[in-house]
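One protein chain is absent from this view; the other protein chains keep their places.
A and B label the chains in the order they appear, each numbered from 1.
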Amino acid sequence: MAVPSPIDLTSTNVQRSRRLRNHLATSFVYGSVLVAAIPLGFVLFYVAKKGAGVVDLAFLTKDIPIVTRLPGPGMGPAIAGTLLITLAATLMAVPLGILAAVYVTEYGQGSRLAGAIRFLSDVMAGVPSIVMGLFIYTIWVLRFGQSAFAGALALGALMLPIVIRSTESMLRLVPNALREGSAALGASRSRMIMTVVLPAALPGITSGSLLAVARAAGETAPLLFTIGAARAVNPNLFEGSNAALSTQIFVNAQQPFVGAQNRAWGAALTLIVIVLLLTIVARMVSRRFTLR
Amino acid sequence: MTATPTLDLEPAGPPPAGFGLDGKRRRVADGAFRLAALASGLSVLAILLLIAVSTSQKALPALRQEGIGYVTGSRWAPNIDVFGALAFVSGTMIVSAIALALAVPVSFGIALFLSEFAPRRLRHITIYVIDMLAAVPSVVFGLWGLIVLAPWIVKIYDWIADKVDPVPVLNILFGKPVNGRSFFTAGIILALMITPIITSLTREVFDTVPPGQKEAAWALGATRWEMVRGAILPHSRTGMIGAVMLGLGRAMGETIAAALVIGSSARLTLHLFSSGDAMAAVIANQFGESGGLHRSALVAMGVVLFAMTIVVNMVARAIAGKTPSAAPVRGRR
Partner (left out) sequence: MTRHKSGMVRMTALAAVLAVGAAACGSDTGGTSTGGTQLSATLKGSGATFPKGFYEVAIEAFHTEQPGVTIEYPGGGSGTGRQNLQDGVVDFAGSDGLVKDEDKPKYKGEFLYFPTVAAPITVSYNLDVKDVVLDADSIAKIFQRQITKWDDPAITALNAGASLPSTDIVVAHRSDGSGTTENFTKYLVAAAPGTWTLKSGSTVEWPADTQAGNGNAGVATIVKDTPGAIGYVDLSDAKATGLTFATIVNQAGKKVKATLDGASAALAGATVNPDLTYNPLNAAGDAAYPITAPTWILVYKNQTDAAKGTALKAFLTYVLTDAQSFANDVDYAKLPDSLRQKAVAQVDTIVVPAA
């Protein structure tokens, strides 16, 4: 918004103390950006430097070595596992979350049920991720064993409230005129939602969901007890242990052996790249396609 | 907010030809969609209910045995079935307090920068920086913290401990460190992680200040800082508190980065440079081997942590209408 240009402050009309305070505040504000950017820079620098020394085609494709002390590739199964588990979680959480948000905004406004759903999805957003992992371990793993699916359940449960709320806020932004116009043409509620409202909100919903996916890809705690520790690629979603980049980083970070630590850095670089790609695509979708 | 169209959507006669399904089939399809949406909404309730019931059930044996002593007792001895989680509750609070103390001023500064101080190009760059900060997974922060930060920052802790040695209260808080794995290191890592959420929520609040207020300040000859102090901050106070509370909620639930750098010692202490433990990290470290009452005690710890997070989020909601899931996506893990 347009701000009228301030009165010339450099003139001696302004007392020195006021000018000084202004300078201090400005420095503080610029300084805080630096204080956030510098550690970030260090983190990215280290991950890039140490990871780049390790990541190559062999690293991306070979199995996780059995003997943890030795250096050498790779993390192939962890990459495959992360993608598989995250994809499964997304397929479960996103449609469910979108539909739930549709109910809350389109069918249930003002109703107590909708209010309860909104409140409870906020509560669910506050569940610590480790608790989600414990929960899935207790009700699923103890019965069916560790698997990629168990991990996907835990991740999906974490993603669900995020998808619901971001979809809800996108749906709210759709102008009522669109809904009213559609109703005036005789469309049923469901048809209106599917052909008018959802498409209008789609860019926002997509970007919100992609951000939820990016977050899920980096989660560690829910996977610790639910997926086990596979060393080779396991494409089977429901049976057998699997691996994930996040859990591999966690385990290898605590080893004193350089070989293991290097694999952790390589996995960290790969994971950051994946998460970054998802985040960038999300922002691009949001910026390019949003109705203004 | 969104007003339902109040028109009757079930026309008395058949719709004009060529407009999709007719009469009854349309009503059925419409009803089916509504049902699907309702079922999805109910599933959220069902999942949450299941979590609540299942975890409370598992937690009950330990809580029944210890009673209130579960949170007030400081002795955690799984080998003899004594469970007092005070050291861990305190650890969580200490690490969160450190994280807030570091993150809040920085986040407010960045939010102000984005809102009022930044020239356009710098604003874009800063937004990218914050986005990147939000995108780095928690476990990567933990890896960096453990292998890079901890060994290096010990020297700084040492220096600080030497300098404050004669000062009465400070020398308890900032005593000599053993190695870099400590409450303070965990606090630094968490601060990095909660900065994006506090920043964007605060910035949203700053952006809602009515332009008239700001223009009035300019018109009176205020410097930029005086305008901020006079027009923006008073208006935004509750929103800022809400943002801080949500940041707190995130910090408390943080498991992995804390588990890697906090040092894993069950210690009730105010010595910030000493190693300690936090609730979520304890659960992650001990769950695998736990059985029977020990496992129940760990689930109880999860329940207590969840309850604390709910309280913080509810307070945030009450004060500022801010909710955790409306915040930009960034994990607490």
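The rule is short, and it goes like this: contacts are C-beta pairs under 8 Å (C-beta built on N, C-alpha and C of every residue); 3 or more make two chains touch, one makes a residue touch a chain.
Quick caveat: nothing in here was measured; it's all calculated off a predicted structure.
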Inset, instruction - Would you indicate which residue among B:S107, B:T185, B:S274 or B:S296 is in contact with the undisplayed chain? - result: B:S274
Legend entry - Sole contact to the chain not displayed, among A:P71, A:G115, A:P175 or A:P235: A:P71
Inset, instruction - Kindly state which of the options A:I85, A:A100, A:V141 or A:V163 is in contact with the chain not pictured. - result: A:V141
Inset, instruction - Name, in rising order, the residues on chain B that touch the hidden chain in the full complex. - result: 75, 77-79, 151, 178-179, 181, 263-269, 274-275, 285-286, 288-292
Inset, instruction - Provide the residue numbers of chain A that touch the chain removed from this figure. - result: 66-71, 141-142, 145-146, 228-232, 240-241, 251, 254-259
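Rule of thumb we're sticking to: only the chains that are shown with their structure count from here on.
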Legend entry - Whole-Å gap between the CA centroids of chain A and chain B: 14
Legend entry - chain A - residues contacting chain B, complex: 1, 3-4, 6-7, 9, 14, 18-19, 21-22, 24-26, 28-33, 35-37, 39-40, 42-44, 46-47, 96-97, 99-100, 102-109, 113-114, 116-117, 120-132, 134-135, 137-139, 157-158, 160-162, 164-166, 169, 171-172, 176, 179-180, 183-191, 193-194, 208, 211-212, 214-215, 217-221, 224-225, 246, 249-250, 253-254, 261, 264-265, 268, 271-272, 275-276, 279, 283
Inset, instruction - Flag every residue of chain B that touches chain A in the complex, lowest number first. - result: 1-5, 7, 9-11, 15-16, 19-20, 26-27, 29-30, 32-34, 36-45, 47-48, 50-51, 54-55, 58, 105-110, 112-113, 117, 126, 129-144, 146-148, 188, 192, 195, 199, 211, 214-215, 218-219, 221-226, 228, 249, 252-253, 255-256, 260, 280, 283-284, 287-288, 298-299, 302-303, 305-306, 309-310, 312-313, 317, 323-326, 328-333
